[in-house]
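I have a structure here, written as structure tokens, and I will follow up with some questions on it.
A single protein chain has been removed from this complex, and every other one stays in its place.
Chain naming follows the written order as A and B, and within any one chain the residues start at number 1.
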Amino acid sequence: MTDAASLSAPEAARRSLVGWLLVLSLPLLMAVMELSVYAVEPRVLSLRNIVNVLDQASYAFVFASAQMMVILTRGFDLSLGTSVSTVSVASALAMTGLVAAGAPDALVVAAGLIAGLGVGALVGLFNGGFVAGLGINPFVVTLGSLNICLGLSTTISGGGPVFNVPDVFSRLFYNGKLMPGVSIPIMIAVLIGLGLYFLLNHTTFGRSLYIIGNNPRAARVAGLPSRRYLMFAYLACSLLAAFGGLMLTARTGSGEPNLGGSLMLESIAAAVIGGVSLQGGVGGVGAVVFGALFVTMLSNSMDLLEVGGYVQQILLGCVIIIAIFLDRLRQTRA
Amino acid sequence: MTHIVDRRGAGAVSQRALRGYARVGFLPTVLIVLVVAMALFVPRFLSVQNVFNVLRSSSYLVILSAGQMLVLIVGGFDLSVGAVVPLASVVSAMTMVWAGGAVPGQTGLIIALGVLAGLGSGLLVGLLNGLCVAFLKVSAFIVTLGSMSIATGMALLLTNGIPVYGMPKAFVSGFGRGLWFQLPTAVYLAALVVAAVWFIQNFTKMGRYLYAIGGNLHAATVSGVRTKTYLVLAYAVCSILAAVTGLALTAEIGSGQAVINGQLTLESIAAAVIAGVSLKGGVGRVEMVTLAALFLLILTNAMDLLRIDPRIQTIFLGLIVVLAVAIEEMGKRRTPVD
Partner (left out) sequence: MTFADPVQAGVSRAAQAARDSGPLLRLTGVSKRFPGVLALSHVDFDLRRGEVHVLFGENGAGKSTLINIIAGTYPPDEGEFVYQGETIGRLTPHTARELGISPVFQEFSLVPELTVEQNLFLGRELTRAGVLDRAAMRAKAREVIDLLGFDLTPGRKVRDLSRAHQQMVEIAKAFLADVRLLILDEPTASLTEAEAGKLFDLVSKLKAKGVGIIYVSHRMREIKQIADRITVLRDGRKITTVEAADVSENDLVELMTGRKIDVLFPHIEARPGEKLLEVEGLTLVNRTVTDVSFYARAGEITGVAGLVGCGKSELVRAVYGLELIESGEVRLGGEIVAHPSPAGLLKRGLCYFPSDRVAEGLALGRPVRENASMTALDLPAFARAGILRRGGERRAVQSIADRLKLRPPHIERAVANFSGGNRQKVLLARGLTRDINVYLFDEPTVGIDVGAKTEVYALMKDILATGAAIVLVSSELPEVLHLSHRVYVMHRSRIVAELTGADINEQEALPHFFREHDAEPGR
């Protein structure tokens, strides 16, 4: 079957054209969407709105990146959401407690970070332990941790928000001024994006994630430490989500037990729309950037056009199905 | 492998009993222990009111989980059931209100129209799910995630989140809150559904084909099974059963609700998974799912009676789901290659 794979020139050209259109489908769709909204509502392309969209997309990006880490390995994390709520409540409680005790700012912020990231690490260890260590289906495991986190966040907060998160925390992760014109969430998102890019493309861990997701049995036969890396992936996912939770806590200025309500679905949707395949092994920072931008732009445009929240929900559902279908086409063409 | 089960010897009988037990698993044992312990230590557990409550609420979960099981058997997932329940509730309630104005006094017709509309809304969602999974070959997880969003949005859009009142009395007090032969009507409905699904699983081609599709899609295809048709059917039946749950709940509550217990999808999957339904497909029996749904609800009830904070109950339920599957998985472990 030597050279049986070679295609005739016109066929190859047609295929690559369709292939490129599919690859570019998301950016094209975004451009068309923005321009058509612009025709009705010019504010959509105002500097203020653009900055606003980027700002919101930063959060979506952090959560979708977290989700991508495990989707790359053919898993997903249903607990991302309730774990974010738990992080928010735990860090707020730690900080308000120390503030009440009269601790210095640095200690307060450190305690908030440690509490939040600590919760994230625990959730990651729980998920990773059962998925990687015992080989349990990620759906079941993260369904379990979803419930556990839900119970935890409502229990430790007593059901209501934890107010009085110190301003220094909000300045640090939300509205402080470091560089004129660029908000802190955007800077954090850029840093996380660069870090993830390096991790995925230039480390054995990142390389192995793609291989494990593409063919887990081959990864094992090749002697890759699959279990350890799978564990790391869940840990990374929960830590990133926890960091996102801290950013949101800084934004709201309170620990919210209902903070993560819709984050699970939104994070999966953004990652998948961007092109991270649920079959595993396909995706990257670029995909998540586009996915997060797209989801944010969609809801921003609908907000500007004063589309009702319920209709937005229906449209989001349709968009998710269409996006995954396009992704399917891309996969079969490749 | 020439071993043939000896049908005469006494040893074979006990061996068979043992194997039967292994097949059924530890769930019935745990269930019995739980019930006996509660009956002994918490007298209120066996009060008529409490038993009714448990039976009624578990009936809903039984119906929902039976549908979820069918989809899991074909190797799929249905995240939308929890959204179909409120959608069917709202659609049926609104139809009955409308029909009440259009044909006043015709109670039977009004109820029939409402029920049909509710079931129809479920069927539509099921067809959307099934067609996307079978023909577009899109991951069930994403499709049903999308349809969940769509169905939830629809229900909210139709009602603006406000409960829909004005259904015929016969539907609410006669059916929803009524008792037939001393038992809540929902119990009969659940029994009917379980019996029907049991019959399908054991005595019809459809039941066989669902197992075959989930067990080995390729084998089913080359054996001439119309796999796509049956995939669509599984999703359709699942959504219709979710709609049935929605109707029963509507009748009990007495109004169409666009927001009903957000945990229903997860509970239905939890019940199925505890019952040993494999997420890989091909395995699952409705008797076991019924027991698992009962177990979950009795456990919740027991914790309520023991005054355990509902928030802590959530944590506990999460752990149980993971551990139940972990224990089962450990039992099956044979080769080091996952």
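Assume a residue touches a chain if its C-beta (ideal position, glycine included) is under 8 Å from a C-beta of that chain, and two chains touch if they have at least 3 such contacts.
As the structure is a computational prediction, the values presented were derived from the model and not from experiment.
Though it is not drawn, the left-out chain touches A, B in the full complex.
Among B:L131, B:V283, B:L305 or B:I320, only B:V283 touches the chain left out of the display. Screening B:V62, B:A155, B:A220 or B:I274 against the full complex identifies B:A220 as the residue touching the chain left out.
When the omitted chain is restored, the residue from A:N214, A:T252 or A:Q312 that touches it is A:N214. Of the candidate positions A:V62, A:L224 or A:A250, contact with the hidden chain is made by A:L224. The missing chain lies against subunit A, touching residues 1-5, 201-205, 207-208, 210-211, 214-215, 217-225, 281-282, 334.
In the full complex, the hidden chain is touched by subunit B at residues 1-2, 4-5, 202-205, 208, 211-212, 215-216, 218-226, 282-283, 334-337.
Here is the rule we use: only the chains that are shown with their structure count from here on.
Rounded to a whole number, the gap between the C-alpha centres of subunit A and subunit B is 31 angstrom. Residues 76, 130, 134-137, 139-141, 143-148, 150-152, 154-155, 159, 216-217, 220, 265, 268-269, 272, 278-279, 308-321, 324-325, 328 of subunit A are the ones touching subunit B in the complex. Residues of subunit B that touch subunit A in their complex: 77, 132, 136-139, 141-143, 145-154, 156-157, 160, 266, 269-270, 273, 279, 309, 311-319, 321-322, 325-326, 329-330, 333, 337-338.
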